[in-house]
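Left out: one protein chain. Kept in place: all the others.
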Amino acid sequence: MDWRQLWEICSAPDNVPIVALIPLLAFYIYLAWRQAHANDQLIGQLEADPALAKTHHRKTWPFKPGWQKEVHVWPFLLRIEFLGAIIVTIILMIWSITLNAPLEEPANPNLTMNPAKAPWYFLGLQEMLVYFDPWIAGVVMPTMIIIGLMVIPYIDTNPLGSGYYTWKQRRFSISTFLFGFVILWVAMIIIGTFIRGPGWQWFWPGQTWDHNRLIYEVNRDLPDEVPRWLGGPITSNWAKGVFGAIVVGGYYLIGGGAVYSLFRRRMAKDFQRMSLLQFSLMAFLWLTMVALPLKMSLRLLWHIKYVWITPWFNI
Amino acid sequence: MADENNANGKNGNKTGLLDKVTTGVKDDIQALKTDIPAKAKEQIEGLKDPTKTQVYTSIFRHKHDDTPRNRALGVLSNVFLHLHPAKINRDAVRYSYTWGMGGITFYLFIILTYTGVLLMFYYHPSKVQAFRDVLYLEHDVPFGKILRNMHRWAAHLMVIAVWLHMFRVFLTGSYKKPREFNWNIGVLLLVFTLLLSFTGYLLPDDQLGFWAVTVGTNMARATPLLGHEGPFGSQLGMTPYNDVRFGLLGGSIVDANALLRSYIWHCIGIPIVASVLMIVHFWRVRKDGGISGPAPVMLTEEADKPRRGPKAAGE
Amino acid sequence: MNFTHFSSTKGDIMNRKMSWVRITLGTSALCALLVLSACSKKEETPAAPAAEQPAAQPAATPIDPSTVATISGTVKFDGTAPKASKIDMSQDPGCKGTNEAENIVVTNGDLANVFVYVKDGLGNRTFDVPKDSIVLDQKGCQYHPHVLGVMAGQTIDIKNDDPTTHNIHPTPKDNREWNESQPPSSPAIDKSFAREEIMLPVKCNQHPWMKMYINVVKSPFYAVTDKEGKYTIKGLPPGDYTIAFVQEKLGEQDQKVTVAAKESKTVDQSFKPAAD
Partner (left out) sequence: MADKPTPEQDPITSKSYAAHYMIATVILMATLFWALWDEAWGQRPWKEFQEKWKDRYSAFLNTARSKSTASEKDVEKNPQYVELSAALKTATDNSAVAAKQTRDKLDDASARLLAVQTVFTDRRAYVNALTYEWETSTSPSDKASRQKEIDAYKAELATVEFPDRSKKKLNFQQLEETYNDIRDERTRLSLELGDVLKPATDARTKLDDYVTDHMVDLTPQQIDGLKKKTADWDPKIVQINVAEANIVDRCESCHMGAREPLKITAADMTPRGEKKPDEYARAFVSHPEPELLSIHDPDKFGCSPCHQGNGRATTSVEKAHGNYEHWLWPLFPKENAQAGCQTCHSADMVLVSGDVQFSTINSGKELFRRRGCNGCHRYEGYDREPEDLNNVGQQIKQIESQKIDNLKQTAYLMKQADAAESNEEANALNTRAVDLRVANSKLDGRLQQLDFQSHSLMQDMKKIGPNLKDVRLKLNKNWIPVWLKKPTDFRPTTKMPNFRLNNHQIRAISAFIWQSGFTDTLPKHKLGNAAHGKELFESRGCLACHSIGEGDQMKGGTFAANLTRVGEKANYDYLVRWIHNARERTRPYCPYEKKDIGPEDYAKKGLPYQFDLEHSKCPNDGHELQVQNMTVMPSLRLSPEDAEDIATYLLTQKKQDPSAYPNAAFMDDPALKEEGKKWVRHFGCAGCHEIAGFEEEGRIGTELTFEGSKPIERLDFALSTEPAQRGGKESEPIKDNEDLARLPDGPANKPWYDHKGFFEHKLAEPNVFDQGMVKSETEALRMPNLHLSKNEILSLTTFLLGSQETSLPASYQYKPGDARHDIQEGWWVIQKYNCMACHQIIPGQLTALMGLPQYQDAQEQLPPKLLTEGARVDPEWLRKFLSNPALSTTDTNRNGVRPYLKVRMPTFSFSDNELRKLVRFFQALSQQPMPYIPEQVPVLTAKETDMARSLFSSTAAPCLKCHASGDPNHDKIATAPNFLLAKERLKPDWVERWITDPQAVSPGTSMPSGLFKQQNNQWVFAGPTPPSFNGYTGDHRKLLTDYIFQLTPEEQRRVAASMPRAKAAVQTPSDRRHAALESHAAASGGSR
């Protein structure tokens, strides 16, 4: 265990936000989960007791008739905001006094940094570069993320869970988001920061970042890996293109079917509320998102680099 | 004195004029003896209640007695606090629900603007000067180091705060009708926050920023259609000297032009756009019915009933 | 004693006090301060940083004249004495001397021109430099004496009694080198050497055979053997000493000697011919 290496990575000034992000995120997930759990209990209680549902104020916080339903912003909100501002100021000041912003050698185009890392918040994308060509990881994927985020309100037709934490009423959307945010975004950043060392090689925490490390890693493409009984490795470029298109297309078709099946059985109401466009958009984005870990595992476990090879692009 | 001057200046009507002036002066002195004490007394009386003064009332348009009216006016008549309604949902002040991340983001934005403007006094976006200026800030400028540190760390904090804000908004379903559009604004603001941070990364012109930006912008080479290494890029006549990356950097490598572009986007372009979007964002928060919750929980059977208006929340 | 103003100094009184003590010591060599110097030495040891002090020369330790001892003896040459080589002085008619080289002078087995001195055992005792100067004479194109002992700082009067010009050219290792011309019947040249150096060669460039040795020592306890190989060192306080016998060609030999008060000790020494 190379504690010094670990400490060096964790204490690098620009990595401190990421180190801070982990407990922060854990804390807020816990905070949300606690409230969602309470709300879900309340919902269960109310659904079991329609009479109570009619009279209950429907929040988990205490309420008594006669208490103000609305409170003045001044002072009740503003005092919290000011307090927040003070605390943020304190944190920022202490942070700034104790830790200096990094400043390295003057820019030198002739001296490549190893590893050359993007700003930490883009490390997820940089990590994707391992699995995808730059045009996907660097351009298509960010665009898809932005578009995906933007269409969320339009494809989430579930009217429940607006304005309160809940799990029971929004299992699908919350689990999807958690997967996308925590696993695909934050975890990738953490991998990019703490795991990826010189040469963008995989170093377990506590392993020394040895610049001279050599690892054997030969990647193949899926068309080459087609078993003999399925027609052997595909050699012609044309056939490779067709093969890849079939695999990718097949994934979306079969996946689409699976999503449909899931919705029809488990989320019938939501499915009913959705238009065809909404559903297919949702299914496409969801499948694309799920495709990321699939592709990653292909690469990490079976060393498959490309699935679809064409003269113009590779996926 | 005055008399003497008169006497010297004009020699005619000596006696008559002199008499007139003498009596006039005597009269004035008599009056002065009574008037000044009276005025002084009045002034002192006035000072006893400063809130009555013209200066005070011109600034503060209302009284500060702790009455509901004044509490509301305190918010409404203040241009800054005006962002808020006079009254809000009683539970909306709960930190466990809101996490306060939107406010913190905004506060950090203000800090960043403030420190950023101060940093601009010392910074020249040129290859020769940039790095030296940062050294100058670090070693020479009074409070320069803490200024730069605060700017850097506040930027990192802001990224985290934005993420957590989005996370919270998603978990409470606050993007749902009628807030779909504001969610979109928020997504754009998220993108701009990241871009702001990213463009600032290059400005010290050190190895860290240089290579981070190089890695970041290298992805743009692979933009489909628009990058010279992207799918169909070369078919469309893209070269390193006319593709989208060239446009971003103002050159084929990260150099003086890139520094200048970065600087202008960082200091002028993106902040203006982001500010405009922020104004819209805040405006829409209020227009879409204040913050979304904490709303009373909805039961599954109520899902397809017409939604209650936001005003009815809290029942 | 002018220590009254100590109380007026502020701050680290001890330190100031000590520095004042040293200054006082350095500037005056009053006997009355001797006692105090002993005290101050005690104080000095713990507080002495390498910081420069005013060069405080401890006054010469007095030797009780009633206890002094005397060392004397004879230096012999073991073996057949080399025949003194003749010097041809014909190149300068101004030279009329005993034309014999003086590098090993043996008469009846007694070795002359051996420098004997107390090399070790005097501790950090220091001695006053005699006011009288020592004469080095150039006569018959030879130096008289051939081996000379002198205390560091003591003046040497160099005279030229020849009708020819000499130049005096010492080639020391640890002292400054010089080379001065001395025409006939010109005034004596006064010189002194500041540092201890044994067998410091002096020569005359015009008369290549002319050579002699000056021995610069720090104590007055030295002697040069005479024709009979005899020497005497007087006034030595009792103690353990190393006596060194130095001959220009045969090198140095040491003897350890213990002398008691008022003792008259005989210390003899013999040299063997050099290996080649």
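Note that the chains are named A, B and C in the order they appear, and that numbering of residues resets to 1 at the start of each chain.
Assume contacts are C-beta pairs under 8 Å (C-beta built on N, C-alpha and C of every residue); 3 or more make two chains touch, one makes a residue touch a chain.
Just so it is clear, the model here is predicted, and its values are computed rather than measured.
Though it is not drawn, the left-out chain touches A, B, C in the full complex. The residue touching the chain not shown here, chosen from C:67, C:85, C:232 or C:258, is C:85.
Within the set B:146, B:195, B:277 or B:303, the residue that contacts the chain not displayed is B:146. Between the chain not shown and the residues A:1, A:22 or A:97, the one that touches is A:97. Residues of subunit C in touch with the missing chain: 12, 15, 19, 23, 26-27, 46-47, 49-52, 54, 85, 88, 90-94, 163-165, 167-169, 171, 177-186, 189, 201, 205-206, 208-209. On the side of subunit B, touch with the chain left out of the figure occurs at residues 90-91, 93-94, 132, 135-136, 138-140, 142-143, 145-146, 206-207. Think of the hidden chain as still there; on subunit A it touches residues 4, 38, 41-42, 45, 60-64, 67-68, 71, 76, 79-80, 83, 86-87, 89-90, 93-94, 97, 102-106, 108, 111, 114, 208, 210-212.
The criterion applied here is as follows: only the chains that are shown with their structure count from here on.
Among the other chains, the CA centroid farthest from that of subunit B is the one of C. Chain centres here are Cα averages; for subunit A and subunit C they lie 94 Å apart.
Spacing of subunit A relative to subunit B, judged by their CA centroids, is 30 angstrom. Among the residues of subunit A, none is in touch with two or more other chains. Not a single residue position of subunit B touches two or more of the other chains.
Residues of subunit A that touch subunit B in their complex: 14, 16-17, 20-21, 24-25, 28, 31-32, 35-36, 39, 42-43, 46-47, 53, 57-59, 61, 67-78, 80-81, 84-85, 88-89, 91-93, 95-97, 99-109, 111-113, 116-122, 125-126, 129, 133-135, 137-140, 146, 149-150, 152-154, 156, 158-166, 169-170, 174, 177, 181, 269, 312-313. Residues of subunit B that touch subunit A in their complex: 68, 71-72, 74-75, 81, 84-97, 99-100, 103-104, 107-108, 111, 131, 134-135, 138, 145-146, 148-154, 156-157, 159-160, 163-164, 166-168, 170-177, 179-180, 183-184, 187, 190-191, 194, 197-198, 201, 204-212, 214-216, 218-224, 227, 229-232, 235, 253-254, 292-301, 303-304, 307, 313-315.
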